[in-house]
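Below are the structure tokens for one structure; questions will follow.
The complex is shown incomplete by one protein chain, all other protein chains being positioned as in the whole.
Going by the order they are written in, the chains are A, B and C; count residues from 1 in each one.
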Amino acid sequence: MAEGVAVKEAKELTVVKGVTCPFCGVTCDDLEVHVVDGKIKDVKNACVLGKDTFMHHLEGWATPRIKGKPATIDECIEAAAEILAKAKYPLIYGLDSTELNAQRKAIELAELIGANIDHTSSVCHAPSLQAVQTVGISSCTVGEVKNRADLIIFWGCNPAEAHPRHPSRYSVTAKGLFTPKGKKDRMVINVDVRPTPTTRMADAFIQVKPNSDYEVFSALELNRFTKFQCAPMRGHGNVVGMAQVLTWQTGYPFAVNMSRGYPRFNPGEYSVADLLAHREVDAALIVAGDAIGNFPAKMAEHLQSIPLIAIDPKESGTTKVATVVIPTAQAGIAAGGMAYRMDHIPLVMKKVVDSPYPSDREVLERILAKVSSMKNGGNGAPSPASKGRG
Amino acid sequence: MGSSLKIVGGEVYDPANGINGAVKEIYVQDGKIVEACREPSGVIDATNLVVMPGGVDIHTHIASSAVNAARGFRPEDHRHGLIAKKPGIRSGVGFTVPSTFATGYLYTKMGYTTVMEAANAPIGVRHTHEELIDTPILDKGLYILMGNNEFILKYLKAGEMEKVKRYVAWLIRSLKGYGIKLVNPGGVEQWKYGKDVEGLDDKVYYFDVTPRQILKALAWTNESLGLPHPIHLHANRLGIPNNYLTTLETMHALEGFRLHMAHIQFHSYGGENWGGFCSKAAEVAEYINTHPHITTDIGQVVFGDATTITADGPWQYRLYKLSKNKWYNQDVEVETGCGIVPYVYREKNYVNAIQWAIGLELFLLIQDPWRVSLSTDHPNGGAFIFYPWVIKLLMDKEFRSEMLKRVHKRVLSDTTLPNLDREYTLSEIAIITRAGPARALGLTRKGHLGVGADADITIYLKDSDREQMFEHPIYVLKDGVVVLREGELVGSRDGKLLFVVPPDVGEMDPEFKTEFENFYTIEYENFPIDAEDIPNREAIPAGASR
Amino acid sequence: MPPVTLRLKEPLTGVPLEAESISPDLFADRSREEIEALPVAWGNEAHRLGDFFQVDGERSEEIEVEGPIGRVKWVGSAMTRGRIVVHGDVGMHAGSYMRGGEILIEGNAADFLGVEMEGGLIHVKGNAGHRAGAAYRGSKYGMRGGIILIEGNVAHEVGAYMRRGLIVITGNAEDFLGARMAAGTICLFGQAGLRTGGGMQKGTIVCMRPVELLPTFAYDCTYAPVFLRILFKGLKHLGVQTPPGATDGSWRRYHGDLADVGKGEILIPA
Partner (left out) sequence: MSERRFTLITGRTTKQGRSIHLGKEATEYLEEISTLQMNPKDVEALQLKDGEQVRLKTPYGSTVVKFKKGDIPQGLIFVAYGGFINSLVGPDTQATGMPNTKGIEVEVERYG
């Protein structure tokens, strides 16, 4: 490298500290992002997944287009608004890899157009969320694990690959108030149907048969002997944030229907997989999530047969077939906002670089304004069999 | 702005200014009450109507990580009280844990304009602010949980009171809080090992400090920072038979300090066990009557569905075992815990009926209404939407007698309620629902209609059925703007966050950052909340240190 | 009184129709015009019942629907009296919250049939979907009374959280039949799926074929319970033929789910 260049780089290097990683539910907030000339040059403290999230955030970018033809963002927003204002039973879905204010706007839009709104929790954690609604849960924030837990059981999860810094920050080698020796103060057990890289961190591995967790759990009654806490290893991006804001605004964590002007909840009916499998929805807006790429074929099929809008920084299975594609700045990198950790702790995501594209929030705001002038959602009809105070 | 209006012909109840039903004009300009204004742009004819300041709730659980967990885990609760969207009005759901928009509207529809969210884990306060931003119309403040904070326990163990003071000031300043909340001091820390504290002098594991020490330290800190509200205390042993002894001991231990005893109904129980469960309201009321430094809210039980939400983890575990209902528990690093259990209070269940009676006994036996606030400890004793029902019970002895015939007969033998003839006056209701709580909170512009007050005004139709009257105000004005007319919401607007700016008592020690990052799981710099993140806010300065 | 007949004007293919107004309680005192004017929701749009259905007859507690109406939801929800006959399939939530009267479905019923019903009779000639007679998510109790009779097969979590009442299935059931049941009776003629009675507190599940039980169920005894004979006799009145031998054989009784209260029982032919 020529000397002159090095000097120039050094002069314009900006180090942004305390950056929150938008990739997974561990939501590390200690990243250092090195920015030179508005471009990310390096990321310190992140795991490989987090680092790649930042380093490659410009790769595979989507372009604005309508029915496959290049268009301006303005035209795309107009086209999207037209589709949504006309729809009788639309779906808004995705919303994990974005920030709280964009999620807020998506809910407001769903209310306005009388849509179904759901997010990736639905297809990943629906049964566990419903289990909580049935019997509850005894859980804790990850700091409790770090400070106090002397027995860790990783059950059917693989943090070594899915949540790489969970072990070092919170659960295995982390040193806390009552666990000053880190790993030495803990017993780590891994229960799974197969050995994984997580198994190598564990003191013991228990292999169970696939689909037998229910039977094993039934036979174990953990809290009879000591105090156990249980925490779902929530996965992608800010999926917890979406569940949080949806819950405080509508009362329900996922699978919400607004077609009658107020929120209703019913997994199996208003959940994305069922809406698509039953071929009920007549238009869809997918925000910051790849529906086509991740759904069983039968569901993807229906999505492709209706007007489909994709708002996403990157090309995906969904953008490839979408009627309208609106690229956006990636939340947590090129757009600021808030994200939730897997234990429901909120953290601020910083904007570290600029993007030529608007943020998810801005796009949704503009669609909202457009649709708002076109129609009012919800018919205000009374609820089926809504009952008085019981 | 420049908007102005006058309210004419109304019977005004403004106890803070000594006005007790006089017909009086009220002038509003730019959101404040003024002496008079020339050519007001609007006139409200309140002839034959009752005018009061907007209601102030000193203790409610409407927004926090815990409340949201309760919402999410109780979908069955939300099939009641649906609110459909209308232009300018967002949709929502009830009932014991309503959604945020619904919360704002439901309080407004009941004539309340200021509420205090009563329990927030520091690390979750950022979340609470986001919920409060989405809670329309109302002005809001929040108390921060400190009674089991491991930093405070650590400083106490080392006898470093100045550090406690600096830390508390730092917490309130960083998080934009309103006051200090304690929940089962020491007990929630014990719960992290599945235990509880049995009394004020039990030692907390590892930290070797007692609830008594925690109570005194935070009461002292509160005074030395000159915070507008006393420490807000959910005492030890909530909900347990014979806990009135702990309650009396706690109040005694804090003599000389200002003290707010939260939901005192849940702390006034006698009997050696559940079989012998009985009221000790008279004993507790007597103590409060003779100790003017104490204010309280009742935590009245309302029959029907409730959701119990509290940082008191060990109590919630007991309630889960008693009720066999679903149970949510979340222990929060460094700070506190949280438990949620749905519960149904039944008229014919003797414990529930006695709890109901104890609340009313306390209302009727505590003589000074200025030191009693109406609360159901929403949603622990029941939903806030039943305040008007409670008001009717307080104002109408006959209605109480009817209820006494319906509830479990042990109320007749195990409480003093059947013998209490007191009926609250309208002025006294105005005190316990607005003037009193505002004064206890140190909110000088709330709870009254004097010049300079915020123009938060509720106008009721006089009705001998007091429940009807207070359930359906005719007008509600928030910051001088009519938000409810003829019982209908006519528009929404954003309310403010009210937060206290504590005095400068020095920076945190340099090693605090390291300790913080050792105990917590987030960066020290990422913990404080930028005031800019809260769009509508009003700083309330702390008073002189006492 | 002749029944009111509803005939779909055009088949529904996409967006479902929500028509809880198809209820004898509402039809009983209404003229044809008034019935046509009853509200229905087609997605986010408010419509009249008459926009979708040809209505014949008026003022009757009896309703006949020419099906299939597999995309029409909430038919007979919360009804308290009268009778609905659907000639064909019916959509989700049919008879949910129902308190009285009768619904006869000649085709298949979609998911959430008779959820949280309190009384009355639902008779399905075909199959029923998931969670028939169960609870909506979060509710402590499912079906609280009444009878659901399904002549075909049922899917998952049928009778889950059941509090009272009777469910009879003459076909097969998928997994979690009677899961977390609090009381009541389920009678399954065909084959059960996995985890039958999982989390069961009280109540009875009668399985007429061998079933794989969870490890948290324990064997009690082999006996010939009197109540079964009464039950089967009652079924005969409903027109249900009991499989041969079922009425006089002896049964193995298991109790569970021991991971919960454990006072439920599962009966299997000995």
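As a working rule, a contact is a pair of C-beta atoms (placed from the backbone, for glycine too) under 8 Å apart; a residue touches a chain by one contact, two chains touch by 3 or more.
Values in this document were obtained by computation on a predicted structure and should not be read as measured data.
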Fill in the blank from the handout: Among displayed chains, the one left out touches A, C
Fill in the blank from the handout: Per the whole complex, from A:173, A:294 or A:372 the residue touching the absent chain is A:294
Problem - Residue among A:117, A:162 or A:367 touching the omitted chain - result: A:162
Fill in the blank from the handout: Touch with the missing chain holds, among A:19, A:106 or A:123, for A:123
Exercise for the section: Can you list, in ascending order, the subunit C residues touching the missing chain? Expected result: 111-112, 129-131, 155-157, 174-175
Practice task
Since one chain isn't shown, list which residues of subunit A touch it in the complete complex.
Solution key: 23-24, 48-49, 52-53, 55-57, 59-60, 118, 122-127, 130, 158, 160-162, 164, 193-197, 207, 210-211, 235, 254-255, 267-269, 271-274, 276-277, 290, 293-300, 314-317
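Note that only the chains that are shown with their structure count from here on.
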Practice task
State the pair with the higher C-beta contact count; candidates are B-C and A-C.
Solution key: A-C
Fill in the blank from the handout: When centres are defined as mean Cα positions, the distance from subunit A to subunit C in whole Å is 37
Fill in the blank from the handout: Cα centre of subunit B to Cα centre of subunit C, whole Å, reads 45
Handout entry: subunit B: positions in contact with at least two other chains
Key = 73-75, 77, 79, 326
Handout entry: Multi-chain contact sites of subunit A, meaning residues that touch two or more partners
Key = 133-134, 258, 260-261, 265, 377-378, 380, 387
Practice task
Within their complex, state which residues of subunit C touch subunit B.
Solution key: 136-140
Exercise for the section: Would you pull the subunit C residues touching subunit A in the complex into a rising list? Expected result: 14-16, 18, 20, 39, 41-46, 71, 73-74, 77-78, 92-93, 96-97, 111-112, 130-131, 136-138, 180, 195, 198, 214-216, 257, 259
Problem - Of subunit B, residues touching subunit C in the complex - result: 73-77, 79, 325-326
